[in-house]
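Input: one structure, supplied below.
Apart from one protein chain that is not included, each protein chain of the complex appears where it belongs.
Coming up: subunit A.
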Amino acid sequence: MLLAVLIANSEGNILVERFNGVPAEERLHWRSFLVKLGADNLRGVKNEELLVANHKSVYIVYTVLGDVSIFVVGKDEYDELALSEAIFVITSALKDVCGKPPTERLFLDKYGKICLCLDEIVWKGLLENTDKDRIKRLIRLKPPTEF
């Protein structure tokens, strides 16, 4: 299960958070944990360079892209490698929508499209689409090109 996708700005304010199968009372805890993890480790990290951590059987892969930091959390079959696949899809979709690694402003300008992308990528904790070109078409309700 892909437990969470969280996107924050450089000050640690949440821009997007999508939890799956995480009880409401634990979400706040996760949010602050991830933001702290980012604050401790993401300084000076290059765009899209992946960082990874685990706690017992839960894995976390995170990175920065422009002004935003992106965290994905998973367990079971969503281990560090599957998560790195997921975060790769997310970063490429973001770059695609924004045209470049986004500034916070640009990210917010494209907020609606970004939500649609995330909706295509992760559906209730399962990875659904992994190809950025296909996602780009799907959010405009266009069928995939290979079809």
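Everything that follows uses one rule, which is that a contact is a pair of C-beta atoms (placed from the backbone, for glycine too) under 8 Å apart; a residue touches a chain by one contact, two chains touch by 3 or more; residues count from 1.
In this section, contacts and distances are computed from a predicted model.
Colleague: Missing chain's UniProt protein name, "Coatomer subunit gamma", "E3 ubiquitin-protein ligase CHIP", "ER membrane protein complex subunit 2" or "RNA polymerase II subunit B1 CTD phosphatase RPAP2 homolog"?
Modeller: "Coatomer subunit gamma"
Colleague: What subunit A residues would touch the chain not displayed?
Modeller: 3, 14-18, 22-23, 26, 29-30, 33, 40-41, 49-58, 61, 73, 75, 77, 79-85, 103-106, 108-109, 111-112, 115-116, 119, 123-124, 126-130, 134, 138-144, 146-147
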